[in-house]
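Could you have a look at this structure, given as structure tokens, before my questions?
All protein chains but one are shown in place.
Coming up: chain A.
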Amino acid sequence: MFEQFAGETRAAVSDALEEARLRGDRRIGTEHLLLGALSHQPAAAAGTGLGVDAGAVRDALRELDTEALTAVGVDARGVDRPPIPASRKRTPFTSSAKSVLGGALAEVRREGARRITPAHLLIALLETKEPDPAADVLTRLGVDRAAARERLRRAA
């Protein structure tokens, strides 16, 4: 599948790995793919996509974590939270991140396109259901999934 990735999609996936390290995660999940895909949409597509940017997604993820920690009595505000070291082994994808990659491929076939672009990843990410991490954050940000999907397909 990876050989069909457009250049920006490869960059989006390697950014997803970096986002995982920044957040302290040892696997690449759908929330990291979402951040990577948002960072590599062509600038022209900015208003035509989800209507949220990577910064808003990062903030919402942090908020969800803070709330969950508070619910179990942990206050980690003000703690130094650096990126974790890169693993020497290959960083695996979570099972839902793998399904999103498969969903992006299905979207490419539906369109009859030749390359998997970041927009195909975003369309597949819009299909995730809670409690998937990407779905949780899209809900938190109030993203209208059907409208976003339409905009992304029209822009293709």
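By our rule, a contact is a pair of C-beta atoms (placed from the backbone, for glycine too) under 8 Å apart; a residue touches a chain by one contact, two chains touch by 3 or more; residues count from 1.
Everything below uses one rule, namely that contacts and distances are computed from a predicted model.
The complex includes a chain that is not drawn, and of the options "Helix-turn-helix domain-containing protein", "Nitrile hydratase subunit alpha", "1,2-phenylacetyl-CoA epoxidase subunit PaaD" or "ABC transporter ATP-binding protein" the UniProt name matching it is "Helix-turn-helix domain-containing protein". Within the complete assembly, A:R23 is the residue of A:R23, A:H40 or A:H120 that touches the hidden chain. Across the interface with the omitted chain, chain A contributes residues 23-26, 64-69, 71-74, 76, 79-85, 87-88, 130-131, 136.
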